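Some notes on the structure that comes next.
Here the complex is missing a single protein chain, while all its other protein chains stay put.
Chain nomenclature is as follows: A and B, assigned in order of appearance, with residue numbering initiated at 1 for each chain independently.
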Amino acid sequence: MSPTVHPQQGLSDKALAWIFVTPTILLLLAFNIFPLIWTIYLSFTNYRANRPGAEVVSVGIDNYQRVLNSEAIWESMRATAGFLCASITLQILLGFGLALLLNRKFRSHSFWSTAILLPMMLAPAVVGTFWKYFFEPQYGIFNYIVNFFGDFGSFTMLGDTALAPWAIVLVDTWMWTPYVMLLLLAGLRSIPPYLYEAAEIDRASEWTKFWRITLPMVLPFIVLAVLFRAIENFKMFDLVDQLTNGGPGSVTELASITLKREAFEKWRTGFSSALAIIMFVAIYGMSLVTVRFLERVKQR
Amino acid sequence: MNLKPKLLAAVAAVAMGMSASSAFAQQKQLTLCWAAWDPANALVELSKDFTAKSGVQMKFEFVPWPNFAQRMLNELNSKGKLCDLMIGDSQWIGSAATEGHYVKLNDFFDKNNIKMADFMPATVEGYTTWPKGTKNYYALPAMGDAVAWTYRKDWFARADLQQEFKAKHGRDLAPPKTWDELKQIGQFFQGRTIDGKKVYGAALYTERGSEGITMGVTNTMYANGMRYDNPAKPYDLKGYINGPEAVAGLRFYKELFDCCTPPGHTNAYMTENLDAYKSGQVAMQMNFIAFFPGINKDPAVGGEKTGFFPMPTAKIAAAQLGGQGISVVNYSAKKDLALEYIKWFAQPAIQQKWWDAGGASAHKAVLDKPGFEKSAAYAPVYLDSMKIVKDFWQEPSYAQLLLAMQKRTHDYVIAGKGTPQEALNALEKDWTEIFKEDGKVK
Partner (left out) sequence: MNRPIHSPMDPSPRSRLIAAVLVITYAVLSLIPLAWIFMTSVRTPEDAIAYPPKVIAAPSAVGFVNLFTTRSRVSADELAALPPPANWVERTVREQQMILSGPSRFMDRYTNSLVIGFGSTILSIILGTLAAYAFSRFRVPGKDDWLFFILSTRMMPPIAVAIPVYLMFRELGLNDTHTGLILLYTVVNLSLSVWLLKGFMDEIPREYEEAAMVDGYTRWQAFVKVVLPQAATGIATTAIFCLIFAWNEYAFALLLTSGNAQTAPPFIPTIIGEGGLDWPAMAAGTTLFLLPVLFFTVLLRKHLLRGVTFGAIRK
């Protein structure tokens, strides 16, 4: 049966296709493309959203130069990069570990895997709010539990410039390790059993099986997890806004927090539009790479 | 054919529904926007009088302080119709006047015989005028406020502590007159055990997000003689905001933070300080006088357990101004009703009730009344503080100036980055750039 069967009555496939797709495309054009173009336009002006009456002047690439020369922006990018590296590394290690363990399929494993998955679905802003309570040095349970494992004395996760970045890494890991676990478990389950059976016949050791079969077959999934998480954490705003609001000082001021400050507190619309475009280009680049990898994974 | 009566009935029902809802809408109502704190609750009670006299229902939109400025400025910038009346922070006046968010009230005042001379001059200049000090009024002073101190009178009264302190410092354990004295008291209490619990010296303002730490450091900086800019040449900052007085003040605040605050007190503003004080963690707290009525009533630390004192002195006496004026929002559909509210609020009789309810009236009829000092335990501190207040910038670009100061001072005081001179030099550069962008400086 050819896929373009023409029915006797009613609208043709072609008409229906357009009717079905157009509303979606129109909405996306109105709320995504148009704003994007507007942002690009704004990035070349000195517009300030809190002075709508003021004269709007084109400033060429001045905003972009200022963004790229701003020490504060680079600090923020460094903080973001540090956050990305630490959180993704931890999540991959923990997630892979959990996936390997869950793959053993012990009894009740699906119950416990669902339990582990719960934090992933919560609102990051609300998570940030109640973790503030846990990190309180005077009465929070985090300090209490940590001191259980050894006497670390009194420390302030959110107030100490050395510890605050680890606080956000910790909460992010708590939320998103299940994501990596889920993804890598799918990867593990996609490994054809005959590979292991062949290895058994060759009297391979556990370590060899892992190194030669498991790891290479799961590697695309690991890369995918890294890319997905990198894109999400680069955009990260909700959790950090609530947990530390960029403090103490600016050690946890990630890119999106800086963007919000510039755009909605200082109202430097032109400047922040330039920053937004730069961030978008970075994320777009990462996404292209992701999609290419996705194709590779799907082909297996 | 039976459709017609049904149709008529339906149309009639809809018409009645519509007229009922429009009649409902005509039921007079005003929305007042302010911060969510004790005085706001007092205003709710007080406004019942307005509703009784005018028939206008009052609705309130209160937002907690850390989010207040952002929410409300966002609201004004987006020409929102949520608020008819706004009790906005004194720093917003510049932006609100230039962008036309607030209604100019001069004509209204003249028509209704409301005289600015009847209000405390510091509040008139700080809360209502733009440019500052001119006779353009965009608000009515609603709530006089400044940063001051509360202290545990009951702890200070303990005989053993008194003896120990006198032996160590040669003077009585009493509310400090100078900043150095305050630091000594802070160190005296830091880490001491009282009633089986470890306590600390003082709760300071250290908040990073909105304006907290700035509202704290300015006190020590003013007291050391700092000026923001050259009095002869406005916006000329070099040597003023980063001059020796400012540096001394900032350094002192950090020393105070390092020596005498509870652990983890790194992002504290009004509610966190209240928390620390009420839970018996600190001997003293800095906070806005607006909270003093509530503290006075508190079951844990109120009444005889708490005393109040104004900002200590260093080179001069100075305190950071707080307080707000009440304005009519230009985008409101009910400006005339809103003006009615302001007319009601400005009456001396209502202002007296406002003070009694816990709001800080700025009307001279209330403040000059004999016996005012005895009307509440915190009344003398209020009067004394309002005489020494200094304010932060009210420029239209104040938000940027504030955020820069937040960042630089928090980086130094809390995160320990660099020296106070470096922090203030960086701040001077930040501010100069902001003024350049604004066209105030070449």
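Assume a contact is a pair of C-beta atoms (placed from the backbone, for glycine too) under 8 Å apart; a residue touches a chain by one contact, two chains touch by 3 or more.
All values derive from a computational prediction rather than experimental measurement.
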{"item": "Touch with the omitted chain, as defined above, among B:Q29, B:T51, B:N74 or B:T98", "value": "B:N74"}
{"item": "Touching the absent chain when the full complex is considered, from B:V63, B:I194, B:L337 or B:V441", "value": "B:V63"}
{"item": "Full-complex contact with the absent chain, from B:A42, B:V103 or B:L204", "value": "B:A42"}
{"item": "Missing-chain contacts mapped onto chain A", "value": "1, 3-5, 7-14, 16-17, 19-21, 23-25, 27-28, 30-32, 34-36, 38-39, 42, 49, 52, 94, 97-98, 101-110, 112-126, 129-131, 133-134, 136, 138-141, 144-145, 174, 179, 182-183, 186, 188-189, 193, 196-197, 199-200, 209, 214, 224, 228, 231, 234-235, 237-238, 241-242, 255-256, 259-260, 263-264, 269, 272-273, 276-277, 279-280, 283-284, 287, 291, 294, 297-298"}
{"item": "Where the missing chain touches chain B, by residue", "value": "31, 33, 36, 38, 41-42, 44-45, 61, 63-64, 66-67, 71, 74-75, 77-80, 82-83, 271-272, 274-275, 278-279, 291, 294-295, 297-299, 302"}
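Keep this in mind: only the chains that are shown with their structure count from here on.
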{"item": "Centroid distance [mean C-alpha coordinates] between chain B and chain A, Å", "value": "39"}
{"item": "In the complex, chain A residues that touch chain B", "value": "46, 49-53, 72, 136-138, 154, 156, 158-161, 244-251, 261, 264-268"}
{"item": "Chain A partner contacts - residues on chain B that touch it in the complex", "value": "70, 73-74, 77, 95, 98-100, 208-209, 262-267, 281, 396, 399-400, 403, 407, 410-411, 414-417, 437"}
